[in-house]
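Below: one structure in structure tokens.
Of the protein chains in this complex, all but one are displayed in their positions.
So, subunit A:
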Amino acid sequence: MPDLPRSSPLGDIHVALGATFTDFAGWSMPVKYSSDLAEHHAVRTAAGIFDISHMGEISVRGARAGEFLDATLAGRLSALELMQAKYTLLLNERGGVVDDLIVYRNGADEYLVVANASNREVVAKALTSAATSFDLAVTDVSDGIALIAVQGPRAQEIVEKTVGLDIVPGQASLAEVRYYRATAATFNERNVFIGRTGYTGEDGFELYVDVRDAAALWSALTVAGAPLGLVPAGLACRDTLRLEAGMPLYGHELGTDLLPEQAGLGRVVALAKDVDFPGRAAVEAGAPEGARVLVGLVAEGRRAGRAGYAVVATDGTPVGEITSGALSPTLGHPIALAYVDPDSSAVGTQLAIDVRGSRIPATVTTLPFYSRKK
């Protein structure tokens, strides 16, 4: 039987909305509904609603769950408070990044590990095999969960106004939930887990909902949001939004041959914790001398460097390669993330991008390219 791409629990809604689909990590997901630029601007100025149900969710339950995650992932997850989230990494023994993850502590003895769609199985397997000595339940719960993100300056107002979505008594209100914290609600008498997290550089929420309620919740959110400027938003604008926000994408800026410090994620690895974990020794040993590091590049004009394009010094010597690039819809000029030689990585360094034979001047800049006004 051929491997047909999987459809999201919200697939019918996307078809009805006229979405264009793309295959992404084995899933058929909306790439855009109308115009990816319009969707991008809507998220920056009002709000967008994204279906990211392809993400993987793995539940880890047991009295030693925190201790186990400390010994398996790069961060100190045992220190998370109830309903707090943390960005972390799963490393291999060479210190390379197997996946980047968000981990929520959603119960005293329970954590939810959120993995990229392409890495769901490898993460689930790594956690399951590591868990044997900890007496834990590690369960891939992805197939039962749909994930809807509402992102943008109007996100809180929209989620608050959504009819039928009620915060569980005693849990934080949406106004009270801080960034990288979570709260719990009910919808159709079933639980919805809501994190104040996202991948766009805007304020926003990610709602983990039972697949049986996904379509109804999407509809309720859009009914509440449409008068406030909420639009359905696809993966195309999700990519330009995260790029402007300087956020890495697995397979582009992160990979099994790249150490966290090369990606500027050294701070994510909790070397202060008193426990061994995969990749620790390699991270402590450090990247080899001359290993390339991730930088942001800005250029003038409208021709953008793309993933795979060479970055060269002003004399034409190759110094690196672009991993993601686009004409920034918000800023109006080309931006790119690139791995370059350390001696070409200082902010302000003048470099050039080889755009299909022509050399476009580019300057190393600080990340992110865009930050929202707080």
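Heads up, the rule we're going with is that contacts are C-beta pairs under 8 Å (C-beta built on N, C-alpha and C of every residue); 3 or more make two chains touch, one makes a residue touch a chain; residues count from 1.
The rule is short, and it goes like this: contacts and distances are computed from a predicted model.
The chain that is not shown carries the UniProt protein name "Glycine cleavage system H protein", picked from "ATP synthase protein I", "Glycine cleavage system H protein", "ABC transporter permease" or "Cytochrome B".
Note that of A:R64, A:R306, A:R359 or A:R372, the residue touching the chain absent from this view is A:R306. Considering A:D70, A:D213 or A:D239, the position touching the chain not shown turns out to be A:D239 (whole complex). Only one residue in the set A:P30, A:P153 or A:P329 touches the chain that does not appear here, and it is A:P329. Not every partner is drawn; the one left out touches subunit A at residues 20, 31-32, 35-38, 40, 236-237, 239-240, 302-304, 306, 326-327, 329, 356.
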